[in-house]
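Below, a portion of the complex is reproduced, with chain positions unchanged.
When the chains are written out, they are named A, B and C in that same order, and each has its own residue count from 1.
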Amino acid sequence: MQLGRIVGTVVATRRDPATHAWSLRMVETLNVYNQPDGSYVVAVDVVGAGVGEVVMITRGSAARQTDLTASRPCDAVIMGIVDTWEVDDQTQYVK
Amino acid sequence: MQLGRIVGTVVATRRDPATHAWSLRMVETLNVYNQPDGSYVVAVDVVGAGVGEVVMITRGSAARQTDLTASRPCDAVIMGIVDTWEVDDQTQYVK
Amino acid sequence: MQLGRIVGTVVATRRDPATHAWSLRMVETLNVYNQPDGSYVVAVDVVGAGVGEVVMITRGSAARQTDLTASRPCDAVIMGIVDTWEVDDQTQYVK
């Protein structure tokens, strides 16, 4: 999994009908020190996360292992909202 | 998922017979600020998108989760046409 | 899918028996302007392409969606021979 921050939303009304229930979030991925790493992913939110929150992202076929995404063309989900993480005994982020 | 702009088409008459119904689009991938990121993908269009449109791409096994691509050698589909997206309350793109 | 040019062949007589029917091609991947991008992949040819031809490559689990590669340890196939492609109304390649 990767860490990321939700920085916005994506609107795409004309899309595969099987995906109409999805909330699409723009997620900027983060390095271990809570800094943007210059990349992003558009992910389906399955936990009710909002803009600004730090989240955990799962990619690939694993992104279809949720009720909302099963058997649908999804390659990235937000599957957790991060409370905190630490690296070498230093807290890098607290919600 | 990733964002991209359709910049052209690919013609390949001699190809795996199971793929003959596909429209192949050349898609330049975009960063969150709507700039090309220097990469591309040839994707199957399942939503009727045209050259110049900004679209959403799904990759990997998820790309086979549509009627047109199921059980076929497809690793990228255009599964939505983007209307707009925003980053940090700034609109980055409007159709 | 990605574009590439077949630049050579790979011989590996001692390999997984399930793969003995494969023709292994060395494929240099191309950018949208028909220039090598510095990367390559060894791919299984399922369309009868020859050295020098520009082809379309499928990767990942999608590479096993052909008769020759199903249920075998294959992560890349040549699934089409490219006739032409264009970017922004400019032809980048013609066979």
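We adopt the following convention: a contact is a pair of C-beta atoms (placed from the backbone, for glycine too) under 8 Å apart; a residue touches a chain by one contact, two chains touch by 3 or more.
Bear in mind that the values here come from a model prediction, so they are computed numbers and not experimental data.
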| item | value |
| --- | --- |
| Size of the entire homomeric complex in copies, 3 being in place | 5 |
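The rule we apply is simple: only the chains that are shown with their structure count from here on.
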| item | value |
| --- | --- |
| Centre-of-Cα separation between chain B and chain A, whole angstrom | 20 |
| Gap in Å, rounded to a whole number, between the CA centres of chain C and chain A | 32 |
| Multi-chain contact residues (two or more partners), chain B | 60-61, 63 |
| Complex contacts: residues of chain A adjacent to chain B | 7-16, 18-19, 24, 26, 28, 40-43, 60-61, 63-64, 71-76 |
| Touching residues on chain C, where the partner in the complex is chain B | 1-3, 31-32, 46-47, 56, 58-63, 65-66, 77, 79-89, 92 |
